[in-house]
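Not every chain of the complex is shown here; the ones you see sit where they belong.
As written, the chains take the letters A, B and C, and residue 1 is the first residue of each chain.
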Amino acid sequence: MTKLKWGMIGGGEGSQIGPAHRLGAQADGQFEFAAGALDHRPDVGRDYAQRLGIAADRAYGSWQDMLEGERGREDRVDLVTVATPNATHFEITKAFLEAGFNVLCEKPMTMSVEEGEEIVRVAEASGKVCAVNYCYSAYPMIRQARAMVRAGEIGKVRLVVTSFSHGHHGDATDADNPRVRWRYDPQMAGVSGQFADCGIHALHMASFICDDEVARLSADFASTIPSRVLEDDAMVNFRMTGGTVGRLWTSSVAIGRQHGFDIQVFGETGGLKWFSEHPNQLEYTPVGGRKQIIEKGEGGLHEDAMRLSRVSIAHPEGFPLAVANIYCDLADAIRGEARDSLPNAADGVRSMAAVHGAVSSAQQDGAWVDARPPMFR
Amino acid sequence: MTKLKWGMIGGGEGSQIGPAHRLGAQADGQFEFAAGALDHRPDVGRDYAQRLGIAADRAYGSWQDMLEGERGREDRVDLVTVATPNATHFEITKAFLEAGFNVLCEKPMTMSVEEGEEIVRVAEASGKVCAVNYCYSAYPMIRQARAMVRAGEIGKVRLVVTSFSHGHHGDATDADNPRVRWRYDPQMAGVSGQFADCGIHALHMASFICDDEVARLSADFASTIPSRVLEDDAMVNFRMTGGTVGRLWTSSVAIGRQHGFDIQVFGETGGLKWFSEHPNQLEYTPVGGRKQIIEKGEGGLHEDAMRLSRVSIAHPEGFPLAVANIYCDLADAIRGEARDSLPNAADGVRSMAAVHGAVSSAQQDGAWVDARPPMFR
Amino acid sequence: MTKLKWGMIGGGEGSQIGPAHRLGAQADGQFEFAAGALDHRPDVGRDYAQRLGIAADRAYGSWQDMLEGERGREDRVDLVTVATPNATHFEITKAFLEAGFNVLCEKPMTMSVEEGEEIVRVAEASGKVCAVNYCYSAYPMIRQARAMVRAGEIGKVRLVVTSFSHGHHGDATDADNPRVRWRYDPQMAGVSGQFADCGIHALHMASFICDDEVARLSADFASTIPSRVLEDDAMVNFRMTGGTVGRLWTSSVAIGRQHGFDIQVFGETGGLKWFSEHPNQLEYTPVGGRKQIIEKGEGGLHEDAMRLSRVSIAHPEGFPLAVANIYCDLADAIRGEARDSLPNAADGVRSMAAVHGAVSSAQQDGAWVDARPPMFR
């Protein structure tokens, strides 16, 4: 099987996201890193791309150059990853989709709901793959959880409870550190801080596992460090279309929590629990029965969990390979095997609608608001 | 040291609460079980009391008989425990306080806020000890957590997050079981189901550790099993007087959770975490530092934790001895050594105000309401 | 049901073992603390006993006085607990058995195998209960494990692996502390240090759960703190009569381990795991299946686990109530309901034979030796 050709925009030297995507794309040998516009400083980006092994003529100085350069090639890249600052995702993703490229966009896909709806329309018109990097959903045990829910193994889902709460922004003496401060500054981060950063991963996860969509929500935001304009702690209650009750807590001041992403799903006949720091186990309790530990790689898992397990049971796989799983699905999708587990533009705009809805609710003392983008109402 | 004399109302044969109190009162040899009105059926109660070793003349057929019998004795009981059905707590507690007895009342102390305020007044006028059995607060590591907060070891508390969520009422096919059903029936349980049952333990714990009071709250209630009138799942956001943000989730349909009571406290310079199923460990993380495991019985604990540890480090102590710790504090208080950690009537009425506030908020789609009893506004 | 009368020898003021036994005996209201010789200093012991509520005429100055005083009484104590220094257990236990008392002896029951065999013979001749306080075996989940093995739920046991390793004697700068030093001094501790102190609990547990006896063993002892004559770390491999392979590690220099007692049992069709610091859970994995968490108090446990659970599922019970469980079984046994789970004199002498066998093996570079007392060969 010939390798697919892959290009990246953003993710320059010193970024954390760049190596994560390069590892994800290349780990399973399905993509060849063929083109890149890795830095907003043209020379820096071209130089770094070449040091990473990209040919000089495909080491671009800007995403516009890359768009021009690649669209005319016979051997154009099969997939473009957009890993630039958040505010630029919309413009770049749109341009590449319109030019007929498959795109993987980092989250958040856009800054506004309107932009998000535009991406959905453009993606649909293009006929291309437009994925959003909700990579946690690609952990094998999350795929297992979703498959169990779909198969009715825990009955109708009554309740989903999730949190994505860490403590890495909990030091007030470090709050002016630019690496931290921007996140709580509306000029740079948009309408929401912690909820837009981490909360939407949890919200997507709830929808993903429950196989349902968030319909309405009520939010309580707090800036526990007073100098912050945007929230560093948020609680969002929600209801899904099918009636499932949801509870989502996200915080960046929860000192002692490290990654802090977990999810619990409670149905009529069973419950599930997963924790991102030990992602290879899934707890399952049938109603009236004992808690069981489901292990990545064990016999009898659902297909979508099984195929994403690279090494045998109890050999842990971690976050970078969850990203790699997104690329596995992308490779399949590009080659024509649809992967309905792949987070897509609709997921992207739903997140944005939830962010704006939560902000609006919080401003109205927790009034319940519609959480759906207009196009999906 | 002469043993104190102890009497019990309710807690008859086959109840779970009776043995818990008898073990708690007698474990450390400070109380002698001297009198009882253990059952609403006079003969049954008298017989059972005598089988438990109580003298015939102090084995009463009703709490009224016990009140009459004991008030006239030279060797009257030093402490009366009220462990009758919830709706009777107010009347009995009030009567015994007015007659000059020290009382330990099971939670909830009353059904209404007005009754709760009445108990506060009566208790104050009596000069007697009136305690409420929020026994989780008597675990040594909870006392340690409170002492750490008081000593400023985690700085000003920004955020407290607690849950008391189990799955033992999650089986819809068992929902008509009378042992379960009454809890969700307003005729029997009052205005609230799960929040009044378990949530108020968590709410008290938040106040207890943070050494602060809940000022206002917003609630989202759900009856995830449709036949239930009262909620089986609730989320309550709150603010404390000092500004601390609070998040409390309580559920009885969280299948796979057993006891399911935990609390996390996040301050300016550190975080704490405790889990009731492994109550002998307390996690502590200083800001910027590593998580540490504090063990019951280790050297250097705060006094209020140290004195309640009976066996050496890492020999676990469990729930019945947390109840016993309440009795230790009661013995001290009765003998004149004030124990400000002992949950009291003010705690009892605050819980009731929070229950009624949460019900009111939930009925108004989560509107923020005052959570304080009028007497403390 | 009339309370049984209970007396104690040793366990004076300031000891840890005294309160543990008093709580254990009194927690469930089956025993009344009626007599005691609590200290080797007659006046001190008599005074302390009276402060604990014992009548003056039964507050004895020595065990000999107590033997004389009690044997002539109509209302003599039903049970004597021997909690004196190790070297005196034999003499006292023997004397009270011969006088027709039921005895609970602290471990080790004796210092030599010969003494142990003597106790077995005396106990048998007396017709009285002679129990040894291997109290860990009385945790409900250990009773469950034993019952599962007996019921064939994990098939024939192939392998048992246990450790009782803590780090509380790991500080060389504290090694001369008398509270620590005596344990490694043959003049005071006998032939073995850590193995005789903690290892025999683990060895008893292996026999108890597997329902089999240790037949032969090979030991490797080390004094990792060089000033110690006796071992502070030991590994013992063994074989049971039925062929089960055993591995036992015990250490007092394992810094970071607190209580550190765990056991794993592997049979033909399943495996079990238990950890003393979280004693209310038992892990069970059927061959080819998933790990399950068995909880104290859950429905469907074996009878011997069920009856020793005082509070409902997931309310933890700890070490002091494991001791109390020994007293529950003693009360039953004294009243005529045989409890074959109660550790007895045969267990006591088997432990002593294992200690002497291990010492002998370690001195011979790990040569395999017979671990059985001569009387059971």
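The criterion applied here is as follows: a contact is a pair of C-beta atoms (placed from the backbone, for glycine too) under 8 Å apart; a residue touches a chain by one contact, two chains touch by 3 or more.
What you see is a predicted model; the values in this text were computed from it and never measured.
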{"item": "Given 3 placed chains, full-complex copy number", "value": "4"}
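We adopt the following convention: only the chains that are shown with their structure count from here on.
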{"item": "Chain at maximum distance from chain C, centres defined as averaged CA atoms", "value": "A"}
{"item": "Whole-Å separation of chain centres (CA-atom averages), chain B against chain C", "value": "35"}
{"item": "Gap in Å, rounded to a whole number, between the CA centres of chain B and chain A", "value": "42"}
{"item": "Between chain C and chain A, distance of the C-alpha-averaged centres to the nearest whole Å", "value": "55"}
{"item": "Touching two or more other chains - residues of chain C", "value": "295"}
{"item": "List of chain B residues in touch with chain A within their complex", "value": "154, 158-159, 161, 165, 167, 170-172, 218, 220, 222, 224-225, 233, 235, 237, 245, 247, 249, 251, 253-257, 264, 266-268, 270-273, 283-288, 291, 365-368"}
{"item": "Of chain C, residues touching chain B in the complex", "value": "1-3, 16, 19-20, 22-23, 26-29, 33, 51-53, 166, 168, 258-260, 276-280, 295, 310-321"}
{"item": "Chain A-touching residues of chain C, taken from the complex the two chains share", "value": "288, 290-295, 298-299"}
